[in-house]
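A single protein chain has been removed from this complex, and every other one stays in its place.
Just so it is clear, A and B label the chains in written order, and each chain counts residues from 1 on its own.
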Amino acid sequence: MNDRSIYPLSQPVKGAGGKTGSWRTAKPVIDLEKCSGCLLCWLFCPEGCIGKNDRSIDYAYCKGCGICGAECPKKAIVMVKEEQR
Amino acid sequence: MLEIRIHGRGGQGVVTLAELVAKTALKSGWEVQTMPFFGVERRGAAVKAAVRLDSRPIRARSLSYRPDMLVLMHENLLDTGIKDGISDDAEIVANASRPLPFNKIQWLVDASAIAIKNNLVSSGEPFINVAMSGAVCRALEIPFSHLEKTISEQWDGKKALANIEAAREAYEAVRRIEGGLCK
Partner (left out) sequence: MKKILDTGNAACALAVKAARVDFVAAYPITPQTSVVEKLAGYIAEGKMNAKYLPVESEHSAMSAVAAAAAAGARVFTATSSQGLLYMHEILHYAAGGRLSLVMANVNRAVCAPWCLYVDHQDAVSQRDTGWIQLFAASTQEIYDSIILAYKVTEKIHIPVIVNYDGFLLSHSMMPFETVDQDIIDEFLPPFEPAWRLHPQWGGTFGNVTPAENYAPFRHSLAADIRKAGEVIEKIAREFEKLTGHWHGGLFDAYRTEDAEFFLLSMGSMASEMELAVDILRDKGIPAASIRLRVFRPFPAEELSRLLPDGARLLVFDRNYAFGTEGGVLLAESKAALFNRKDDIKVVGRAVGLGGEDLPADFLAEKAREMMEVLK
């Protein structure tokens, strides 16, 4: 089970694909005043980049897909264009 | 043999840039080969592609490890291992407005501005690959007319015209600097 060259097993590991935050052209910015805490963003984020407890966004890995902003019923998440790409 | 390695991000048209350079070099009498980076195609992820030029038919069938010319689509790629295997003599062609912190001979062009000026924009992002082909062909001393022919074969009518314009502007605007000094 521990020999990595015998059994082709894998488990998800944070950051296995590198710092994917560099892929972004726009980043989601959350306004916690408007946020109702419904956690749809957390549920929909394909990269698991939104914290369930504090709704913080992990910009080191967020690819900027914008799904969180599109799903947010309160429009509390807006996509802001990244500086210089 | 002359090896060119292009570094960019998924969606920037790195493979097409390699193709344009190779097709134009072929018209100029070189034997050519493109050797794209073979990975999962993901928008925004760092990608690379290589072009080989030679006076004899190319027998190499491996990836590019020691390029003679490095093409950089943006400065934000500097920390993605682009310098692997490049010697100090390798020439750099970059979409950048200021000198890069490595290597002596640099060809700099603001390809983003040229793309925007020629309306080569999609979803708010400039398409810089064709402009970069102009800069690369200039650095390779390939006549612009050969690149113009390649582009007009690649796209039809209006689309070709805007791309030819962008390539021409970059071909003319690219600056060759040595050791951080304009020449």
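Going forward, contacts are C-beta pairs under 8 Å (C-beta built on N, C-alpha and C of every residue); 3 or more make two chains touch, one makes a residue touch a chain.
Worth saying up front: this structure is predicted, and the values here are computed from it rather than measured.
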- Query: Pick from B:12, B:33, B:118 or B:163: which residue touches the chain that isn't shown?
  - Reply: B:33
- Task: Please give every residue of chain B in contact with the chain that is not shown.
- Result: 18-19, 22-23, 26, 31-36, 38, 58-63, 65
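By definition in this document, only the chains that are shown with their structure count from here on.
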- Task: With chain centres taken as the means of their Cα atoms, state the distance from chain A to chain B in Å.
- Result: 32
- Query: For the complex, which residues does chain B have touching chain A?
  - Reply: 9-10, 42-46, 74, 76, 80, 124-125
- Contacts from chain A onto chain B in the complex sit at residues 20, 22-25, 63-64, 81, 84-85
